[in-house]
Structure formats: structure tokens, C-alpha cells
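What you see is the complex with one protein chain gone and the rest in place.
Read from first to last, the chains carry the letters A, B and C; within each, the first residue is number 1.
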Amino acid sequence: MGSIFGSMFRIATWGESHGGGVGVVIDGCPPGLPLTAEEIQAELDRRRPGQSEITTPRKESDTVEILSGVHEGFTLGTPIALNVRNKDARPEAYSEMREKFRPSHADFTYERKFGRRMAEGGGRSSARETIGRVAAGAVARKILRLSEGVRIVAFIDRIQDIAMPPSETAPDAEAVEATPVRCPHPATAAAMIERIKEVRAKGDSVGGSIRCHITGLPAGWGAPVFDRLEADLAKAMLSLPATKGFEVGSGFHGTFLPGSEHNDAFENRQGRVRTMTNRSGGVQGGISNGEELYFSVAFKPTATILQRQATVDKEGNATELMGRGRHDPCVLPRAVPIVEAMAALVLLDHAMRHHAQCRTFSFEGSDGGGDEP
Amino acid sequence: MGSIFGSMFRIATWGESHGGGVGVVIDGCPPGLPLTAEEIQAELDRRRPGQSEITTPRKESDTVEILSGVHEGFTLGTPIALNVRNKDARPEAYSEMREKFRPSHADFTYERKFGRRMAEGGGRSSARETIGRVAAGAVARKILRLSEGVRIVAFIDRIQDIAMPPSETAPDAEAVEATPVRCPHPATAAAMIERIKEVRAKGDSVGGSIRCHITGLPAGWGAPVFDRLEADLAKAMLSLPATKGFEVGSGFHGTFLPGSEHNDAFENRQGRVRTMTNRSGGVQGGISNGEELYFSVAFKPTATILQRQATVDKEGNATELMGRGRHDPCVLPRAVPIVEAMAALVLLDHAMRHHAQCRTFSFEGSDGGGDEP
Amino acid sequence: MGSIFGSMFRIATWGESHGGGVGVVIDGCPPGLPLTAEEIQAELDRRRPGQSEITTPRKESDTVEILSGVHEGFTLGTPIALNVRNKDARPEAYSEMREKFRPSHADFTYERKFGRRMAEGGGRSSARETIGRVAAGAVARKILRLSEGVRIVAFIDRIQDIAMPPSETAPDAEAVEATPVRCPHPATAAAMIERIKEVRAKGDSVGGSIRCHITGLPAGWGAPVFDRLEADLAKAMLSLPATKGFEVGSGFHGTFLPGSEHNDAFENRQGRVRTMTNRSGGVQGGISNGEELYFSVAFKPTATILQRQATVDKEGNATELMGRGRHDPCVLPRAVPIVEAMAALVLLDHAMRHHAQCRTFSFEGSDGGGDEP
Partner (left out) sequence: MGSIFGSMFRIATWGESHGGGVGVVIDGCPPGLPLTAEEIQAELDRRRPGQSEITTPRKESDTVEILSGVHEGFTLGTPIALNVRNKDARPEAYSEMREKFRPSHADFTYERKFGRRMAEGGGRSSARETIGRVAAGAVARKILRLSEGVRIVAFIDRIQDIAMPPSETAPDAEAVEATPVRCPHPATAAAMIERIKEVRAKGDSVGGSIRCHITGLPAGWGAPVFDRLEADLAKAMLSLPATKGFEVGSGFHGTFLPGSEHNDAFENRQGRVRTMTNRSGGVQGGISNGEELYFSVAFKPTATILQRQATVDKEGNATELMGRGRHDPCVLPRAVPIVEAMAALVLLDHAMRHHAQCRTFSFEGSDGGGDEP
């Protein structure tokens, strides 16, 4: 349970770190979208291991195959199945994990919930699971961009205490991709890379925060009450491995201000209603207001470290576990496209819901008399 | 759209600040639960206005009526309809709001989304909407307490920069209720009350953060991937009015630590697998691990302030709006029971899902031969 | 569980035959629809008891109240709560039912499922439960009529063996309402009324079938695979009390024909693609083809009869039960507006889904190059 997401543009992901592969089925994709495997592959390549000197050196080509829903280059409106085969599996590397629970991993909780687990590579709790999300997100992003003019750019704004200067507007996507650490501020990026190399040398790991900006968003997307736009984004982000927090707009920092300084006054700017400041972060009452939407996500330091740690085995006996293998000392660079993908999935779903409820029907010309129900 | 929550224990809330009332329908409640209107009323009384010197002086008795689903003192297993009539409406107080958008409120976005809105009191975007949530949450809490031994306690841990000393364990519920500000640390509570009175005197407002602890949670609730326990909690919290952020466990602060300090080592404590620290906050891989689950929610300062603010009217003309009326200078004291209610709704839903998938079927004695599909 | 229906235009019904009342919450209603309580009341009046000499003489005014979601005569886009208070309750009439299970009623199954039940009037299994459906359906019908030009007309085409002459096209709604039995063929209607009076005199009951025609339906509503238009209609109809069967188009009768006679050939009629016959019943592959959609629903004879029947009591002892009270000897006349209501709910939901997926986004001007995902 829990592997289906969305209400209109719905995705079902599947797959473990080991076994036949990972993938996703998209149900509800609009027909007529031009779509190729190459476009999806481009997003997967941003997520895959071994892409730079600061990620895990594991080699996984993660080649995506479109199995259905696309015909002669266009989406049919029927489910799109996207599969990626698993490779480079070394189950023998995981024999110790079968017996011992890795600290701050999902080994123990999966075992308690399901009575069993795939120990190799973490099974379903592996970050490989996000491949399906990124593949589906690539489709959602393209629809948002082509049809709605909505663009999404995420980036690392902080690794531990190394933070880039604050800014209220979205950076250039090219600037983000210009460094392997996906921080658009070159000096900060250099310091971040340095830090990551340092902790890796010690067999340790680091975390930080990813910020995401959405531009071109019209006013009116979102919903009152439970499915507020920021609520669905919060769920999407906290559903990602290693996340511990979410902020929209002024976030936790804004709670230190009085209301008189925090409120976003309205003004008429070039004929459009705009806010003078954007502490709301583009959403008010759960609905987009036409300003830039931005949010931040906290990622904890990678749980797998190459150091000796105290733990227990399946029988509950105290023991130690020594991390081995090829792991990311910092998950954030590869998490950037995942954050973008999840944001795209949430936004497209809300776009569809907004159209369905508020832009589908017309009662003009109705006299409201209601002479016949 | 967006007023239905949950997958098994599902609630549908309705109602505006003005009009016939507010309420909720609960679908999926287990049968046989002893339930009275008085118990639900007790939770609503913790939420209602006018309960103390630091909340709005508006008098709303908010009396709940059980219209269905309970018979001879026990739940039937059929939908429970809970209604609260609106009173004390003064629509004339809102004439200015019909024309002008209140800064950092939902007036503008509702108008853009729906083409119309109920200006009086904010309509559906009013915090009165949360009455239905608290009423349903009271039912969920009782089930969790009676049947599962799960208890939920929330409290204010910070107003602006006034924070109580940090603690990793839940405070006593009585200590929380002992002060009108619902902070269990008396000295801090006194300072918070002082601050709230000060800002109210200036016609200003303040925000802060609410922390929530869940005790007695068994290991195994939650799910991999999209419906992680913390993801559903994040959505639930960000769906509340005035919220801007969510953290679970070590949250944003934990991202400053290296993995070697952040990880929660396992140990065998009195025959049970426990973690030595609890930076995970009781969830690992989206599933509870049997430790205390705790999270924090950021609430912005109340948007309604009794000061003159720049805004625009419906035609887009620049104008000013002077806040009037009886408002909370700080929403947090009344938000405490709302946070608890939403947590209860999420947890009960996950309890039902966990039982359905993992504790319903038995394959013991199966030879696995599968001679017949 | 099971009291929420729909994916976009969602309704949650509540209420038992006795207790506070019955009602419905509609979530997802488009904004801007002119709506009054009188319009909804008109549909409820078609459903209520005591409306004619062939229905139960129970007097239930069933007055609906709009509690939310409508402001100044128009829908807000927020949840619409519609309540009807219960009256005329005579719980003392049901003391025998507390101990004995009525044959072919839901007494036994509710008791087994929930461990308890409201014996008075059948509780949630009472046909009073359909009031919420009819109220919500009245809203859906108005939207379909005003905005889409879709009209729905149901009628009784057979009581036991008394059937009206077959026709492939919809009768006039006025002709249906012209007789209390809601059969548009006067001679057949007279015979049906006679039959109903006869069986009532014997303390017995009768069933039959209701046919429903939908006109003005555009091609393209519905979906492949699970949510075929006829599948959702079948579910909606079989969810009604006393239903035992559903047929669309040629139904069971069509299975006697060879394919060469059953197929609907296409032709170009006045510039539009039409089928020469309509054995498909307006749906092909789960999607409307622009022809009239029609289906039939089987309603069994009323289970409550004023005759002595064998049964068991709660302890499992053999006993007898003598039906008493004021019951419909035939549920079909009052079921006609309920069938229409359910059809409206299904169609509107599919209209919203169709728009969301297939009419919301535009990729024209796209070069399909997909240089950026």
C-alpha cells in the first residue's frame, strides 16, 4: 500500500533495488503529448549514480523503456508504463544486512511491518524507488511547460552550514546544472563540493536543504481545506527518502516576524494584482496567487556511513555494523531532479482538478430560475 | 474539491463562517465505540473562541449535535454526521471585505479560483472550518486511546522568539492545559502570554510553532513510498490555516549534523529493540519504529491585524484596508487541539491500513506449493 | 465505509431512518451554478412517501435545508451540505424487529458485520438513505442540463409481467410524471396501478424494471478499462436498495442474436457519424458514442410484506414475523427519481474527468522536439 499517488494524473510505482527492475505506470496522461524515451532518460540521467565525482561511483545506466501509452511519438491517453531494468546487483555484498539492522534505515521498520524484507540494497526502501517518480515527473513537467508555461527549478541552497545567499526569485536552470552539486551560486557550490569530499574521506555523510521555485503559475490552482497546494507539496516532499522537513514561503523563519511585517500587501502592478512581498510563497488559503511559489525541503545526512556503528541483529542481540560499499556521502545533488519531479506531479494534478471543477462548465445565459431541476 | 480526507477512516467537512453552520461526516468509523456528544464537545471547547483572555472575545458556543451513526450510546459503523450551527454572525461587519482583498488572506485566491466568494468572515477559508476536523479527530483519538493505547499531546513550544527548553519526551497533557497559552513550561507560558497581550495592544499579531508528541505507537504503522507516516502528517498539518512549515524528528536542525552524529543506533533495552537516540522522530522509512513520534508545525502571525494596510479592490484599484473586529492576535493556543485532531485522523487511518494489509491474512500451514492459483 | 461516491463530483451521504436525519455533503461542485432549496425539494418530492395512492401512506415532508456552499443564490465551489430532518418516527413499532431478522432485509447482515444495528426502520439500510442521493443528484442534473444539454429520463417499463411496448427512444418527461406509477404508456400504467392495488390488498408486493434514457450526451465521455461509463452506471444502480440486475443497450436479450445482426453499423447522417441501430446503448468500449444511452434496472418485490413469515431471532431460534406498518407494495414508482439521480452523478463525474484529461491541455504549436523534459 502507498505506492499510488495523485487523483487525476495518477502514478503507481514499483520495484526494489534488486530483482527485475523499477518503474511506474501513469494513468490519466492527456493524449496528444509528443513524448520520447530520450526526454525521460535525460531526467533519469540527472538522478542516476556515478554522474559526478561527488556521487556514489556505482554505475547504473538506468535505461528507460516506454512499454505502452505512446504511439507514433504521441501519448494515447492510456496508461504509460515506464520500465528500468536493474543491473550491477551484488547481493553477496548484503549478507551482513540480512542479519543486522542498519541504524536510521528502514530495515527494522520493514521487518516489523511486513514480517520480512529484501535486505539487498534496502529493497523497496532504496532510493532506486525514486526512478519511477522521476520518469513520471518528466512527463508531467513537459505538459506543464508546453501547455501551461509553468517551469520548475530546484537547487541546493545549503549543505550543513554552507548556505548560498538568500534570494526570493528562481535561479537559472542552467546555472543549477553548471556544477555537480546543483547550487547555482558558484562560490557556495565550490565550498559545498569541498565539504562533501571532506566528509567522504572520513567515511561520514552530510545533509542540507533543497529549495524549489515554480514560475509561470497562474492564480487559482489548489484547493481549500485538505488538498491545499502546499499540503500536497508537503506530502510529496516528505514522501522522499531522507527528508525531515518542509517549509513554504517564509516557513519557520517567518514565525519570528509580527503580522504587520509578515503580511504581503497587494498592489496593482502593470494592470495585474500582485503582492509587494512574497512571504506567502505564492500560495494563500491553499491556492496559488500568481506569484512565484517556493518551498524548501530538509534532507538529513545519509544514513549509510563507512564507520562502525552499534546496532542489534534480528534476534535482538547487540552487535556492530561496519558500513561498506559505494554510497553517496550526500544525497542532495541527486535529489534535486526528484524534488522537481514530485513538484511537477502535484502541480499537474491540481491543474487538472482546477480545470475540471472551475473551468469546465458554463452557466452563462442561465436565468437562475431553476424551473426544472 | 479537497474537503474529503483519509482512505479508510474518511471525513468530509463542510461549512462556511456564515450560513447554516459547519460540520463533518465520518465514513468508516469502527462499530461498537461508546460515544457521546459531550466528549466531542470537550474537544471543541478547547478550540472555540472566547475561552481565555488571549483569544478572540467572540462568543461562539459551537454546540455539536450527533445526527447519525450513533445508537444507544455506541457507534453503528455507519456514517457519523456532526453538525455545529453558526451563531453570532454580523455580516454587516464585512461590507468592506466584499470590495477589498485582505493581505495574506485567501480572499484574492478564492475570487480568482471560483469567480466568487463569501466575503463574510472569510467563508470557507475561515478557521471555523476546522470545527469539523476537531469533531472527527475527537472520535479518532478515542479509538486510538481505548483500543491501541496511543496518546497524542500537542503544545506551543515557541511564540516568536520565546521558546521553552527543548525536550525529547512528551509533556503531561494536564500541564499543557494548565495555562491558556497551552505551553507546559510555566515560566515560558507566562512570557508568551505577556507577548501576546503586548502585540494585541498594538493591533499586531504573532506566530510560532506547535510541537506534537505521540506515545504508545507500535512499530509498523505507515507505509513505504508515497504514504509515509510523516508524509501524511505533513499534508495534514500544512492543510491547516496559517501553517508554513513542518518538521519531523530532528527536522531542519538535524541537517547541520554529520551522519555519524545523526544516526540513531539500535540497542536491546529490556528485551525490546529500541534506538539510543530519537533523531528519526519515531519514523524510519515512513513506518513507525516504536519510539515516540514527534513533529513541529510553523504557524505564521495572524494575517488579520488592526492596522492600516495597502491593498487593492476587486477592480484592481489601489486602496487601504483597516482591520476591525475581534480576532486572535495569535492562533496557536486554539490550534493545539486542531493539530492533535489531524494527527489522530492520520494515525487511525494508518492503523486501519496496516491491519488490513499486514494483520488480516494468515498463510501459516501453507506449503507454498500453489498447485492451484 | 462505502458512503462516499464519485471521484471529482464526490458525495458523502449519512443518516438512518431514525435519529437526527439524513443528508449529503457534495464536494467538488462547480462554482457559479444558480441553486435554490426549492429545486432540490422538487426532486425530493418525487421520491417522498405519501405522494400517491400506490405508495406508502407514511407522511414525511422531507424538507431539505442548504447549510453551506451556496451564497446569494449561487454555488461557491465549496462543499454543499444538504440536510433533511427525520420526523414521524415511531420506534415502538419496531420492538419485534429488534429481536427477529426480517427475511430478505439487511437486518441479519448488518448484525453480523457490525455486531449491532439500529433496528428501527432498518437504520442505514432504510430507503430513507436515498434522500441524500436524490438531493445531490438534483444538483448534478441541473449542471448537466444547463451546461451540457444532457437530459435524463427514467420510467417504469415493467411491473411483474405487465410491460409497456418496447421503444428505443426516450419518452417525454411529462408523460412519465402524468401517472403515479411513472410509466409513460397510459394503458400500461393503468394495468400496473391495478396490479399494485391488488397485491397490496393481499399484503403482498411486486417488483419490475426501470428503464433510463440519457439524451444529448456528447461522444467521448467514459473511460477505457475499469471506469467504463456502463461499469460506473452498473455500480450506481446496483448500489440502490432492492436492485438485482442491470442491462445496458441490448442487454441479456442481445446475447441471443448473432454478431451480424447485433452490430451497429456506422453511417453519415446529416454530416454526423451515427449508428444505424443502437444495440450498443450509446456506449462502445466504455465511452459514449453520441447516441442515446439507455439501460434497465431490475427491482425485486418489496421485502416487507404484511404476511406471516418464518425467520429466526437474534439467538438463532426459529420464530415467525408478521409484517406490520405502512410500506410500499412496489418500490419502483418512488425509485424512478433515484435512478435518475444516480445516473446524473455518474455522468457529471465522467464529464469532469473527460474535461480534465482530454480537453484541458493543448500541445498545438509543439514541435514535439522535446529538447527539454
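Quick note on the criterion: contacts are C-beta pairs under 8 Å (C-beta built on N, C-alpha and C of every residue); 3 or more make two chains touch, one makes a residue touch a chain.
The structure displayed is predicted, hence computed values, not measured ones.
Set against the missing chain, the residues C:9, C:74, C:94 or C:110 yield one that touches it, C:110. Against the chain not shown here, chain A presents residues 1-4, 8, 10, 12-16, 19-23, 25, 27-28, 31-32, 65-71, 74, 76-81, 83, 113-118, 123-124. The set of chain B residues touching the chain not shown comprises 7-8, 28-36, 38-40, 42-43, 73-74, 77-78, 138, 141-143, 145-148, 224, 351-353, 355-363, 366-370, 372-373. One chain of the complex is left out; on chain C, the residues touching it are 1-5, 13, 101, 103-106, 108-110, 112-115, 124-125, 129, 158, 160-161, 199, 204-209, 219-228, 230-239, 241, 243-252, 254-260, 262-268, 271-273, 275-276, 279-281, 283-290, 298-305, 307, 309-312, 316-318, 353-354, 357-358.
The definition used in the following text is that only the chains that are shown with their structure count from here on.
Here B is the chain whose Cα centre lies closest to the centre of all protein Cα atoms. Averaged Cα coordinates give chain A a centre that lies 25 Å from the centre of chain B.
Note on chain placement: the centre of chain A and the centre of chain C lie 43 Å apart, centres being C-alpha means.
Note: centroid distance chain B to chain C, computed from Cα atoms, is 37 Å.
Counting only residues that touch two or more partner chains, chain B has 1-4, 13, 113-115, 124.
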